[in-house]
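Shown below is the structure under consideration.
Removed from the display is one protein chain of the complex; every other protein chain stays in position.
This part shows chain A:
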Amino acid sequence: MVSTRSLMDLDRAHTLLTNKTTDFKSSKCNEVYQQKLIESQSLNSEWKRIMVFKGSTKSIRFVDELRQEMAAISDNKSKQAPYRSIPKAEMIVLDAPGLMDDYYVNIMSWGKNNVLAVGLGPTLYLWNSVDQSIHKLFHVREEDIWPTSITWSEEARTLAVGYTCSNLQLWDAESSKLVSSLSLFLYRIRALRRLLQSIHHVSVYLQIRSLQGHSGRIASTAWNGHILTSGSRDNSIINHDIRARNHLASCIKKHSDEVCGLKWSNEGDRLASGGSEKQLYIWEASKMSSSKFLHRFTDHCAAVKALAWCPYQHNVLASGGGWNDRCIRIWNTQKGICIHSIETKAQISGLEWNRYQKEILSSHGYSTGEDQNKLCLWKYPSMTKVGEFGNHEPRIINLCQSPDGVTVVLAVADETLWFWDVFGPPYDWNFNGFGSSRSFLFEEFSDKIVIASEQQFTTC
């Protein structure tokens, strides 16, 4: 720092000369001061240090700028904020014939193994997002029986499938469980599986268990380690311990209508359950056997299907209401209060949090006006709308997020699946998707395992 002593003195001197009122009393301290002044005249004496206050870690200036930035963003509700671009085009569109237009079911799940399991009517397909291969898991022959709830376990080793007939099945990828009396037959199957895997890199799924307990269709399922929770039209929630022979761990009958929304918190300590009777319950994992709920929220005025726990704030839950309600509510499940309530203009069929930025995405269906069949992106925690996209004709029924947290997939009632690259770290946001869409068709081949690729169909 170059000494500006001379300048300072000039300033002081000027002050003395230009004083309009002279009130310099000769006091003792003034003498001392003047003494110092004299001392300063001599060369090489530096007696002053000038510093500027920067405040605490955030200086005033920075806070002011931040505030202005926030104000600017909230001003442009529908306009895109310059640093955040909403994808202009979807990445991929898949034809999904047979997809049921039912708001209350949850027929999509994207597992950690990069496989999207989706129920198209009575058929369950597995779509691998890495090589885009399609695999039909099964097709239900009986009438009126179709999968209504599909969820991958946390490590994607098991697929839980709940049906209209209250049956709950567990499918295991690469299962090595053998039934001892049919060892020879199974040996051939094992050999066949190895052959298939070596040539076509396909996972073979075996149904390992069938869980009973409900008396109505299973609308929602959620995994918490080895516990599989199912919510049903019979108004009950059942916790199954899939390791135990007697799998029924607890049965809770608190809802008075179909349990269409079910989500375990990321830490596995809380369960959120939403019902068609508009109630939202929060349960503690340790207290579920006593049917004692932690909180009951009655703010929604329609079915609560969309539920999503916040990835960056422990105990924060987002819930979305159906057609009569149309609200996204953010809850603090620790204190049991609603922190935010945003009125959208359409029923909410899905909610997904962006793991990379503080945002939440909502998918919509029927509406009275705007936001119909759209995807809306909201900034958290201000809950200002960042943007909206996806002009779909009929409504969006289900919303799901990829394991890498970059892509979302929507099930639209016109029997299509749409993939949008809407999340992801900032440097990815300028990527607007492939632009052109490629379509795949889910072909129905009974009794055969189909491997479909872009170029050819091979059956084995």
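Worth a mention:
By our rule, contacts are C-beta pairs under 8 Å (C-beta built on N, C-alpha and C of every residue); 3 or more make two chains touch, one makes a residue touch a chain; residues count from 1.
The rule is simple: contacts and distances are computed from a predicted model.
Taken from the listed names "Carbonic anhydrase", "Geranylgeranyl transferase type-2 subunit alpha", "Glutamyl-tRNA(Gln) amidotransferase subunit B, mitochondrial" or "Mitotic spindle checkpoint protein MAD2", the protein name that UniProt assigns to the chain not shown is "Mitotic spindle checkpoint protein MAD2".
Not every partner is drawn; the one left out touches chain A at residues 1, 4, 7-8, 11, 14-15, 17-21, 23, 27-30, 32-33, 46-61, 63-64, 67.
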